[in-house]
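This part shows chain A:
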Amino acid sequence: MDIGLNHYLVLSTILFSIGLVGVMRRKNLLMLFLATEILLNSVNIAFVAISHYYGDLTGQMFAFFVIAIAASEVAVGLGLLIVWHKRHNNIDLDTMSSMRG
Partner candidate 1 sequence: MLDHILSILIFFPALAGIFGLGVAKDSMRAYGTAVAFIEFALSLFLWFSFDPTVSGMQFMEELPLVPAFGINYILGVDGISLFIVVLAAFFTFIGIASLSDTKNIKNLIITLLFLQMTMVGVFLALDAIVFYLFWELSLVPMLYIIGAWGGPKRIYASVKFFLYTFTGSLVMLVGILFMAYFYYQATGVWSFAILDWYRLILPAEDLLTGDIWHMGNYQMWLFLAFFMGFAIKVPMFPFHTWLPYAHGQAPTIGSVILAAILLKMGTYALIRFLLPLFPDASVMFMFPIAILAIIMIIYTAMVAYAQEDVKQVVAYSSVSHMGVIVLGTFALNVEGISGSIFLMIGHGVVSGALFLLVGVIYDRRDTKMMKDFGGLAHVMPRYATIFGIMMMASVGLPLTINFVGEFLSLLGFYQQSHILTIFAGTAIIVGAIYMLSAYKKMFFGELTNEKNKNLPDLNKRELFALVPLVVVAIWLGIYPKPLLTPISNSVESVVQLMHDKATTDEAKRRIPSIAQEIIITKTSTKEMH
Partner candidate 2 sequence: MLEPINISLESLNLTTLSPMIIPVIGALLILIIDIIKGGLDKTLYVMITILVLLLNIGAIVESVGVFTSDGTIMGVFDLVMVDGIAIIAQLIIVVVSLLFVPLALSHKRFHEFSYPEFFAIFLFMISGFEFMVTTDNLILIFVSLETASLALYTLIAMHNRDKSFEAAVKYFTLGALAAGFFSFGSMVFYALTGSIEINQISEVLAGNGYADIGFVLVGTAFLLAALGFKLSLVPFHAWAPDVYEGSSAAMAGYMSIVPRIAMFVVAMRMFEFLIHSGVVWLEVVLYIIIVLTMTIANIWALVQTDVKRMLAYSSISHTGFVMSAILIGTTQSNSALFIYWILFSFTNLGAFSMLWISRQKHLHKDQSSDHSFNKFSGMIQTSPTAAVIMALFMLSLAGLPPFAVFWGKIYMISSAVTGGYTVLAFIMALNSAIAGYYYLKLIVYMFMKEPEINKDGTAFVSNATLPLKTIIGFAVVGTIFSFIIVNPILEFVTALVYKSGY
């Protein structure tokens, strides 16, 4: 029972889907951001796996940059949340619908 690349890819996909579930069902913005982290992480698994099976380092590079991006996003995202929280004292996305139509 060898673990092939496909195993990792399927796992990555499942995790990605879990991330999508989180993204879609979370109403608390902080929790929503957590879900986006899952998305990126799941892809990382696949990258590293491919890298491993192809014997190529590029995938790891990609994963590395994805981590960097995830970290930056957290910074900016939290910054935005703080500003919003200061004004409205909540971070519920249902309150954000002053613009519509």
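The criterion applied here is as follows: a residue touches a chain if its C-beta (ideal position, glycine included) is under 8 Å from a C-beta of that chain, and two chains touch if they have at least 3 such contacts; residues count from 1.
The set was built so that all candidates are chains of the complex that A comes from, given by their letters.
What you are looking at is a predicted structure, and each value in this text was computed from that prediction instead of being measured.
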Pick the candidate touching chain A in this complex: 1 or 2?
2
Mind pulling up the chain A residues that touch candidate 2 in the complex?
5, 9, 12, 16, 19, 23, 29, 32-33, 36, 39-40, 43, 46-47, 50, 54, 56, 58-59, 61-62, 65-66, 68-69, 72-73, 76-77, 79-81, 83-84, 87-88, 93, 96, 98-101
